[in-house]
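Beneath this line is the structure, given in structure tokens, with notes to follow.
For this depiction, one protein chain was excluded, whereas all remaining protein chains were kept in their positions.
A and B label the chains in the order they appear, each numbered from 1.
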Amino acid sequence: MPTLTIDGVAYPAEPQKNLLQVSLSHGLDLPYFCWHPALGSVGACRQCAVRQYRDENDSRGQIVMACMVPATPGTRIAIEDEEARLFRKSVIEWLMTNHPHDCPVCDEGGECHLQDMTVMTGHCTRRHRFPKRTFTNQYLGPFINHEMNRCIQCYRCVRFYRDYAGGRDLDAFASRNHVYFGRSEDGALENEFSGNLIEVCPTGVFTDRTLKNHYTRKWDLQSAPSICPHCSLGCNTLVGARYGGVRRVLNRYHHHINGYFLCDRGRFAYEFANLPIRLRHPVLPRPAAAKDGAGRPPTAAEAIAAIRTRLRRSRGLIGIGSPRASLESNYALRRLVGPDRYFSGLPQGESRLIAVALDILRDSPARSPSLREIAEADAVLVLGEDLTQTAPRMALAVRQSILQAPAARVAALNFPGWMAHAFQNAVQDDRGPLFIASVDATRLDDAATAVLHAPPADLARFGFAVAHAIDPEAPPVPDLDPETADLANRAAEALLAADRPLVLSGTSLHHEALLGAAANCGWALCRRGRPAGLGLVVPEANTFGAGLLGGRPLREAYELVESHQADTAVILENDLYRRSHGTDVDRFFDRLETTIVLDAVQTATTARADILLPAAPASESQGTFISQEGRAQRFFPVLPPTDPVAESWRWLGHLHPDEARALRSQEAMLIAIAAEFPFLAGAREAAPSATFRLNGAAVPRSSRRFSGRTAIHAHLSVHEPKPPEDSEAPLTFSMEGTTTAPPAALVTHYWAPGWNSVQALNKFQDEVGGPNRGGDPGIRLIEPRNVPRAYHNAIPPAFNSREGLCTLVPLHHSFGSEELSRLAPAIAKRTPPAAFSLSPADARERGLGEGDTLSIRIYGRPVRLPVRIHPQLPRGCVGFPAGWPDLAGIHLPTEGHFE
Amino acid sequence: MAKVIPRKPLTLAERTYLPQVLGGLKTTFKRMVSPNVTLEYPEERPVIPEGYRGVPTLVKDPDGREKCVSCQLCEFVCPPKAIKIFPGEIPEDAPTAHVEKAPRDFQIDMLRCIYCGLCQEVCPEEAIFLQEIFSVTGYTRSELVYNKQKLYELGGTLPDRHFKWEKKRQAAERGHQH
Partner (left out) sequence: MLSPAEQAALDAELPHYPARRALCIEALKIVQHHRGWISDEALRDVALALGMTPHEVDSVATFYNLLYRRPVGRHVLHLCDSVSCWVMGCDGICDHFRNRLGISFGETTPDGRFTLLPIPCLGDCDHAPSLMAGNRIHGNLTPEKLDRLLDELD
């Protein structure tokens, strides 16, 4: 085996990697700043200096930057060389000439890469006697706090923000000793991934602004592995909490999904769980509550007793599930009410869309791709989905995919791809094929080879045309205009020529034909022998999980109640006013004898409840989500359940009238699910079970340095309380537990001796930038199957705008369209006001300008909103803000009448 | 096997007990005329030597600025985990805004405190001092969880010998944009 030598020890050579990455992967401590596994090497900070020798006879060698030297066979380096060590120490000393001495007030203190590296190099005395250079800071919006004086000019921020995430409003300014990272003028950072600057910045220049509202040091955070509940991608997160509230969300590395980066929605939406609209106690109808007197809120036992009484009296019970509730909760509801009285909680149209999407993915020769596979695709077709708004992290992955084809082209130049500047120079403006067909302009358009902006029906026709161009056996599209046909041919050509072609679509436009078109494209590629990927974005975190349990659509629930076959409904974490038209929902509630609602926050639906049970939000509960990839992933509570708040599945288990059939633990729930739905059996393996122990101990949620544990309740009692026990998870609510690194599904914080910052993640990977040690969490339930599939052939007719009518299209927004995240104060600050979006042609015809009020009759009811003109929007389409409460309950496709 | 050691017989002088009685009386009379060493506590208070480690307190600088910036190092280092800090931001329009942070509340459980002085030693701001108070009393246990106000009352004012924050303010005035 070809080897290289580090400090006299032989290691296997890995010529495609650099010496820094290899050294870190072998557990050696070599300081660095500008290098990042996802961003490559630029050799700017001069911190990873080592001495390299030509051969075994060379005793002088020379100082080189480890991040810039490939780990080729025969390489000999010394990290522990005296001069190299002095070099690294001087670099820190020189960085420190301007770094302020303000660690005590710095939010990064205690998890600062610069602190770690300073200690690692041994620099401790300042010799520079002159004043430090100082800057004024900028307001960068509600997410990020800016403190430029702390900057060490590693350039990681602009390299992430501009080169990786495609942002264009953060840059490096000035030169020499005055390099400044910020915006040209104050203002919120526009990119949807700005939050990653917090983790990318090795020191405290960019810090979490939301954390400042309830600041807690890293060592004092109690953390638990969680899954982001704010879209369908299932990004892994680390939720931190203290004093009974969630404090912040950090990225939890998953090699195949989110990698090193999260989107801002996922990172800053956590605050909704701390708001006063959180439900903390059951609410019972007045007569029952009056018995207690004294205004004491009812206890869990009282609520359960009251509900059981109601259930006994009931002349028909139905259950309405939710795609934002966990698999376990939906199943518990289904078990309580019976399969034929369990409703998915989705309106007819959406219910059908999800069923179609599942049908396409479950028996598909095309693989449902992970985000990593999306980033590695070398030709991408996005059909009808504005990814940045509906599944932001996927958009970031797509943005990486356009560099795959150029990377293959410059491979002949024979330099490693991690040499970031060399790569940029070689690639220049060369980009791989990315075709985007969407209704309106998307934030990915700048990266696209070609874009098509057309009404949903025409997008589907385009998709079908691409499929036909790939495989002539796929149904042809009649009367296609030559321009679209030409674009379809170009897209088909690019996909066919690619090694890893990929088709992405989704349900956000509520247009079934789009899914069919995307499926045809994927299958056509497979038939032509291409290893195609086919990814479908769905609306919510557990849309697929709930969909796989097969509930009936919401309309049938309304009919059941209307025909007096049911008088009691249990509604699980679902705001029906977001699903159906308000008058329908009002009528439904009016007809019900008893409405039992479980939810974490107050909604329009909880206001109609007779009995309200406080459910724990995802950050405080345990459960399983099934992502759009088809991956079952477990999330764990960061806080012990504060009685009477509990997971929905726990409540529903207690409500079961038959004690023998009632399921009381999550494990039992998953076993029952596996028995009833063999397809979901893998969900049980998504994470180690409650009995899992490492060296005989569970995994602690608190850091070993957790302080004030006994003082935390000092105002209540001076006695030290026993830490709450967690019977469901192999985690403890304390600092006691195993000291070994747990499997990735149970990682509660990234820390290693000498590595206090998030960069400690290096120590949790076998190979830095590679998979988590011991494998990445989650179980893929959907794998490609080589089954013959008949092409979809429901090709819609071309779009025709009709006088006085408009087709309503939902325009999604990363900050505002998702139900829970829009409640978070920081997200709300970035949420644009509700408006109708008009094409310039439509606006001109009606004599409307930006900001004028437009009234559109929807379902016979006028809706008045200000106008925003979207230059790319096709004529005859009016965009409405999807997920805004004032426009909830529109079933698509629907036409509006201009007034 | 046990070894028997024969006891030495007493001498005549010893048998009379007189030398011992006289020796005792000598000490008694000597103490009757020598000065007192005990204190009539609590009427009389001892002189506390410099560096005495009594109750930990928080101090302000002569301008009345809270020196604590709620970095939480003392909370971190405290062996019995007696300290609890709620960090807070200083509002931007406050005269000390350049210090950025001050505790919203700062609690020390005096029943847990072991007067080790690690908090004082670790404090990067010289904001927490173990001062001369040694008697901590109260009627309930919860009274002995001292809050920020109480800690500042006990602590008083100590000079800031570093003027770090003043320097920072001056530097910020020199600061420039890009």
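Note that in this section contacts are C-beta pairs under 8 Å (C-beta built on N, C-alpha and C of every residue); 3 or more make two chains touch, one makes a residue touch a chain.
As the structure is a computational prediction, the values presented were derived from the model and not from experiment.
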> Quick one: which of A:Phe173, A:Phe415 or A:Phe679 touches the chain that's been left out?
Replying inline: A:Phe173
> Looking at A:Arg183, A:Arg461, A:Arg684 or A:Arg822, which makes contact with the chain not pictured?
Replying inline: A:Arg183
>> Even though one chain is hidden, which residues of chain A still touch it in the full complex?
In response: 168-175, 180, 183-185, 429
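Following the convention adopted for this analysis, only the chains that are shown with their structure count from here on.
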> From the C-alpha centre of chain A to that of chain B, how far is it in Å?
Replying inline: 50
> In their shared complex, at which residues does chain B touch chain A?
Replying inline: 69-73, 75-78, 80-89, 99-101, 107, 109, 111-112, 124-125, 141-142, 144-145, 164, 168, 171-172, 174-178
> Which residues of chain A touch chain B in the complex?
Replying inline: 100-105, 109-110, 131-132, 134-136, 149, 173-174, 178, 180, 182, 212, 215-217, 219-220, 243, 705, 707-712, 714-715, 718
